[in-house]
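Not every chain is included here, but those present sit where they belong.
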Amino acid sequence: MTKAVLLIDCPDRKGLVAAIMNFLVSEYDANILHAGQHQDAETNRFFMRIEFECAAELLHERAFAGRFQQIADEYQMRWSLAESEVRQRICLFVSQHLHCLADLLQRYQAGELECEIALVIGNHPDGEKLASFYGIPFRYTPIANGNKAKVEQQQLELLREYDIDLVILARYMQILSEDFVKEWPARIINVHHSFLPAFIGARPYHAAFNRGVKLIGATSHYVTAVLDEGPIIEQDVTRVTQGDTIPDLIRKGRDLERVVLSRAVRWHLDHRILHYGNKTVIFD
Amino acid sequence: MTKAVLLIDCPDRKGLVAAIMNFLVSEYDANILHAGQHQDAETNRFFMRIEFECAAELLHERAFAGRFQQIADEYQMRWSLAESEVRQRICLFVSQHLHCLADLLQRYQAGELECEIALVIGNHPDGEKLASFYGIPFRYTPIANGNKAKVEQQQLELLREYDIDLVILARYMQILSEDFVKEWPARIINVHHSFLPAFIGARPYHAAFNRGVKLIGATSHYVTAVLDEGPIIEQDVTRVTQGDTIPDLIRKGRDLERVVLSRAVRWHLDHRILHYGNKTVIFD
Amino acid sequence: MTKAVLLIDCPDRKGLVAAIMNFLVSEYDANILHAGQHQDAETNRFFMRIEFECAAELLHERAFAGRFQQIADEYQMRWSLAESEVRQRICLFVSQHLHCLADLLQRYQAGELECEIALVIGNHPDGEKLASFYGIPFRYTPIANGNKAKVEQQQLELLREYDIDLVILARYMQILSEDFVKEWPARIINVHHSFLPAFIGARPYHAAFNRGVKLIGATSHYVTAVLDEGPIIEQDVTRVTQGDTIPDLIRKGRDLERVVLSRAVRWHLDHRILHYGNKTVIFD
């Protein structure tokens, strides 16, 4: 037996759920482990996540795409199938702040993240020690005047070389070019250290301090070509007072960054996220 | 067209979801509006909530129970069907603290609660003015030495007289007898002013103060024969400091009580709650 | 004996605290009940709140200003003294959404707010019934094309007539003119239904829905001439999911609005808020 997750979104239509369920049962003798769905009334769009179990050999013999595509076409579905046993390969991008890197690596070692952390890339050398402590290759790709495009080419090659499925910007302090982002649609997750859409851009803790907010936040999101505007995956906040200086905000914010980034990574790995337009649907 | 909610729980078995879906589609030409499910791995139990739409006349002609019972028997289901248009009739029980009463009545008037608040019963007369401001009948059932059993009889008769579906203890400061509770299984919702199971029983804010906790809570739950031990529906907490006196805890707690009670009421009215053993499943 | 609160802010200087304490003890034989302070390192500014107790006759005989002004001048203090027994007079402005009005009035009746709610002003007649239920005068000041300036004059006169100390915009859906606001510096409290500075302006729940945020918020703040830019007093957030429609956001948001507005009102009444520039210091 093997487990798989089917993610679907399409225009909402009567009979959809029954059609999908019947397909899985009749073609693969599937046992539905969990099914979640969402309708967006405004756009009349339907979203579904089905976790099912079936005989491994059946799933492999009867190529899924070949059989499912007919239904998919009929209902104009975007869809993807992922076998739960296939571990995704991750690359972490870091700079000098290592709290998210240390946190993700510790969670990885503790078995919280079902994946293969295959590579750490840093534009500063600081992350190397931690990476090698956890037995992960580290590649140093320093960025100096004018070489950013070249460095990005090098990074893209590394992603291919290491057969990466998902890029995590773990407080990577460089903005990726539009070209880079285009090659990795909805496969780059960033953590921004503010409660978006408040305080887009640089130095959000300073901006929050100056505005005198009573809560600060952090946001994990998919990276798109427009800075800090990608589909939000998770957000959280914590209380601050007048007694908190900017260094205090930075310190308190780190606790949020760790949590919202690691949740986003987990959900992505569990195929719990569907994105559409500038939004995400998160399945429990 | 009419909308209805089908709630089911039964031993988990392969083919369940497809069987239910197919039944609704083939018998009632139903459009599935929302389906949520939960499996409890420990007890191997399956829980499902389906919101669907179908022709009103079809639903009324073809008596649901008659047709569905065969499937229900086959899968050993507990199930219930509720038409969304049928407004449940509610009775609020109150004593002297009126913040939950005022809150629920205001939400009711603002259209937040899809029901008919048909009656307010008080063992003190304090709630009468608010009830009549919102146009709800109020019955005063004072409790004096030794007459509690008699008063409960009177209250049970009022519930019958007013054709009540659901009882809300909106900070009602009397413990209902086992006999009373038995007549209303999973149809009495209480709010307890602590984060259960901490501080069961009387004066929980005093107990919380004396223990020096850093957060206080409130809990809404179905009432069972054992005090404060019924299935929990919702809980929330708020931060307290050494500067907070017992009156401060009481005041801060009221904000929690209002919110956790009103959420429980909403979810019950929307048929979002399944209870089993001492737990609840809440469908989003 | 009487209780009073002294609020001070001034450039930070050595000896400040001792000077103030010694003044209160030597001139008024005061018993310090609570003292809170804050230093803003960036602007080198000092903030203090002292709650003290002294003989009522002493406080009245020895006019405070006359004696304290010398110290105040020496240290370039902004300061204010308020006797705790003097109940501030409040006017609530409302439109058609009555949840904040109902909430504040219920808290008022329950003794949570130490003040006199002296008047309710509405640009719609909807609030009248609630106001009179709680025994508060209601004045209807409808706004029609072109008469806003005139209506504001009428409102300002009502504030004088009723001897108002503090104006609460309890979901009042009109923007007050710069002239109006200038007459009431740091004495108008508004609740904005977003987590400022996100979603300034109209229809913030719609904007939050469209951006796909995972938390929505509400903010209470002093009103200044620039819309939604005044010093923030309190903020809170609650979680939303893809399942929440705009009406759900509005409903969930109301719970936040009630809480952040009522906290702001309480703190203002307790003389716990000092504002400077665009920020507030809140004393516990």
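Per-chain numbering from 1; labels A, B and C assigned in written order.
Here is the rule we use: a residue touches a chain if its C-beta (ideal position, glycine included) is under 8 Å from a C-beta of that chain, and two chains touch if they have at least 3 such contacts.
Just so we're clear, the structure is a prediction, and the values are computed from it rather than from any experiment.
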{"item": "Full complex stoichiometry in copies [only 3 chains shown in place]", "value": "4"}
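Here, only the chains that are shown with their structure count from here on.
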{"item": "For chain B placed onto chain C, the superposition rotation in degrees, Cα atoms, nearest 5", "value": "180"}
{"item": "Farthest chain (mean CA position) relative to chain A", "value": "C"}
{"item": "Same or different contact residues where chain B meets its copy chain A, judged by the half mark", "value": "same"}
{"item": "Inter-chain centre distance, chain A versus chain C - centres from mean C-alpha coordinates, in Å", "value": "42"}
{"item": "Centroid distance [mean C-alpha coordinates] between chain B and chain A, Å", "value": "37"}
{"item": "Multi-chain contact residues (two or more partners), chain A", "value": "none"}
{"item": "Chain C-facing residues of chain A, complex", "value": "38, 40-41, 47, 195-199, 210-215, 217, 231-237, 241-243, 245, 278-282"}
{"item": "Interface residues, chain B side, partner chain C - complex", "value": "98-99, 102-103, 106-107, 110, 112, 129, 133, 241, 243, 251, 254-255, 259, 284"}
{"item": "Chain A partner contacts - residues on chain B that touch it in the complex", "value": "14-18, 21-22, 25, 31-37, 39, 239, 284"}
